[in-house]
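Only one protein chain is missing from this complex, and each of the others stays in its spot.
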Amino acid sequence: MNISGIAIAVVLATFPSAIPIWLAALGETVDQASGVLDLGVEGIMLMGAIAAFVVDYFYHSALIAFIVAGLVGLAFSAVHAFISITLNGDQVVSGTALWFIGWGLSGVIYAAYFGLAITPPSVPTIGSINIPVLTSLPIVGKVLFGESPLFYISILITIALWSIMFRTQFGLNLRSVGENPLVAEVMGVSPVIYRYVSVLFGGFMAGLAGAYLTVGLTGSFYFDMTAGMGFIAVALVYFGKWNPWRVSVGAVIFGLVYALSAELESIYTSVPYQFFSMWPYIATLLIILAVGKSAHAPDALTMPYVRE
Amino acid sequence: MEPYIRMVGITKKFPGVVANDSVNFEVYKGEIHALLGENGAGKTTLMRVLYGLYRPDAGKIYVNGNEVKIGSPTEALRLGIGMVHQHFSLIPYFTVAENVAIGLGSWRNGLEIEKIKAMIKDVSEDLGLYVNPDAYVHQLSVGERQRVEIIKMLVRGVNVLILDEPTSALTPQESQQLFNVLKRMKDGGRGVVLITHKMYEVMEVADRVTVLRRGRVVLNALKGEISEKALVEAMVGKEVILGSPEKRSVPQKGALSVEGLVVKGDRGEVAVNGISFVVRGGEIVGIAGVAGNGQRELVEAIFGMRKAVSGKITVDGVDITNKDIRDRVSAGLELIPEDRLGTAVIPKLSLFQNAILHERWWDPYSKMGVLSISKARDLAKRIINSFGVATPNEQVQAGSLSGGNIQKFVVGRSMARGARYLIAVNPTAGLDVAATDSVRKTLVEFRNSGGAVLLVSEDLDELLSLSDRLYVIYRGKLVKEFLPQFDRLAIGEAMMGGQQ
Partner (left out) sequence: MNYIKGIQIVFFIIIGLLVSSLSFLMFHISPLNGLASLIDSGFGSSIALLETLKVTTPLLIMAVGLSVPFTAKFWNIGGQGQLIIGEIAATATGLALSPYLPPPLVITASMGAAFVGGAAWAMPPTIMKIKFGANEIITTLMMNFVAVYLLDYLLIGPMEGSQAKLVHAPASNPIPASDMLPKLVSTVGLSAGIIIALALAGLFYFILNYTNFGYELRVIGESRNAAKYAGIKADRRILESMAISGGIAGIAGMVLVFGTTQILIPQFFSDISTAYGYVGIPVALIASLNPLAIIASSFFLAGILNGAYIMEALYSVPIDVVITIYGTIMLFSMIGVIGDVFKALRRWIK
């Protein structure tokens, strides 16, 4: 394969690999902007993945599958919201617990429906939306205008989130809750409501992200199929400095890393595949290193808000 | 004329204290009403009730003649009542305009910063409240931050503005500017409540004064009707509070000496820029200054919590500039930090665990790194008994004590280990009158017994009453030394950078 062939293959695979991290990271961005760290994303993604898979398998509707996955994610994050916002519990511990629950429960649900079969069942994946004319443009045509619907949805959500967070009263209120909930409350902004809304939104997005993995990308469910994507999403929020645009850029960079390591793995068969597979994780370490201490995190991140 | 606000028979109890005991209080539009009293007299509590932060145990509140229940600051704001606290509630990483905009208008609205700026201009221009709406709050001085707080309230259309000890961290000149703003607000038809314990502020700006003592109203009069002397009597009653220490002891041998000290701040800026001074045994040396002029960095560098870029710090002639805190403590240095619950004690640890925060390095509290719990408990008991810390026992969490008792414990801890050089930062901030008294007495006794105290405080009155001499710090430099009798205005000028 020549260089341009490789390049095209990598570019084509970039957005599909980016989407799950992208969606989850956008949700986590809102979460953290309001001052709540949700480490349960990984588990919630898995729950979204299994929920979407089961729904699509039995009811043959990708749309319903996505909606149900989002709602499952929302329900899961409600637990985190209750513990960290209502009970002022430790957000790290609560998030870790949710990660475990989602991690295990997704496998349990799978086994309950499909047993411990060797060959996993599969569902057809949702196709891509081809925008007429534009798709036929050389190279960029296929990449930018022939993507999965979730690609366009991710872009729309990015734009919408940025506008809401930085161009509306709601967004300012939300960010003020993340900086100093006491100040916000005195000014008539309820930290509890804003944090609940944010956490639930984050859960919904993580659910969608999981659904994309099964219904959108692979067509099957595998145990622990996220393999750290939820945590990479959390890392991207730091990289993106709590700004949806930067977070999106980070997600696309990660899509590129995934695509590149998969592509190179298939080309350089003499190099053990493990060295390509570990790339996304090493890239995460590097990206966190690159952010360094420069970013200003919301002041109240991980701090429970205790009313006097 | 009907008062805009009428509080009738307000009673508010806290465990063990009646903070307000059937208090009546009125505010008219177009007047400045001073709420006068010692620390702990119940002034702030009363106003927090009015602002919806506390619920009264008894009593009624009328606004514009209608009885109201004020359950939250939001409701208070809706009723036209605003409050500026001693500790500002601003978000440092937001701009002035963004801070003003928090919670303003429906959450469905777009954020129109230009409109907000226009509103800020609108309310602040004729009052002389100048501040750049695009500046980030962390770039502003204390005085400017206070202006932002006032603007926040005015934009919300308050009819009555409560200010809690607004001048405590301001220079006399900044205070003067503030008073001018308040007078203009009054002339514009608004009511102002000025919580204060400073007599001259009352005489300067107030139209009416209410004096609280131990939670009760002891006096309510128009300013013209009453003499300053009567006010003082009403405020302090027959108690004699510790004023300026009578006995000035003779400086002794041994000294904490700082030479050409340069220290960087959190953002890498030069925060302390070549400071030199000496504190000898038997004297209290005050450092006056507006917050943020390098006090924190200076103290942290002396105690070893921050690196000195250059310069020399010695205790009894021993160079400790680059030593660990352990060596400094061992040399006889101790610090009473400003931040009680975050730095001085660990709220979730027991008192005896807190007692050995510094002692843990030495026999008998530890041997070869192994702690002795029983010795730690003995030490805690000793501190509790000698310094009158009110606590059930030494095993309760430090955070469960009142601020005053925590501070007594912290001061006692420094004394118990036999320190000879003590740095105290705002040691009585936020304490009630009894605890303030006790802490100040301890400092004076310590001085009288030959100890050296470096007193860094934002409370000018405290500095003036305790210090044997004092320096003014401005932009990281000691700009002037003052000796008794202290010239209050000259000190204020120096704090503003007026005299070099």
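So that you can tell them apart, the chains are marked A and B in the order they are listed, and the count of residues begins at 1 in each.
The rule we apply is simple: a residue touches a chain if its C-beta (ideal position, glycine included) is under 8 Å from a C-beta of that chain, and two chains touch if they have at least 3 such contacts.
If you're wondering where the values come from, they're calculated on a predicted model, not measured in any experiment.
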Kindly state which of the options B:I302, B:V329 or B:I406 is in contact with the chain not pictured. B:V329
Option from A:G107, A:P120 or A:G219 whose C-beta touches the chain left out: A:G107
Touching the left-out chain: which of B:G342, B:P364 or B:P484? B:G342
Take the complete complex as the reference. Which residues in chain A touch the chain that isn't displayed? 39, 43, 79, 83, 86-90, 92-94, 96-112, 115-116, 192, 222-224, 227-228, 231-232, 234-235, 238, 272, 274-275, 277-278, 281-282, 284-285, 288-289, 291-293, 307
Contacts from chain B to the absent chain lie at residues 303-305, 324-326, 329, 335, 337, 339, 342-349, 353, 356-358, 360-361, 366, 369-371, 373
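Simple rule for what comes next: only the chains that are shown with their structure count from here on.
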Approximately how many whole Å separate the CA-defined centres of chain A and chain B? 46
In the complex, chain B touches chain A at residues 53, 72-74, 77, 89-94, 98, 101-111, 152
Quick check on the complex: what are the chain A residues that touch chain B? 166-173, 175-176, 179-180, 182-189, 296, 299, 308
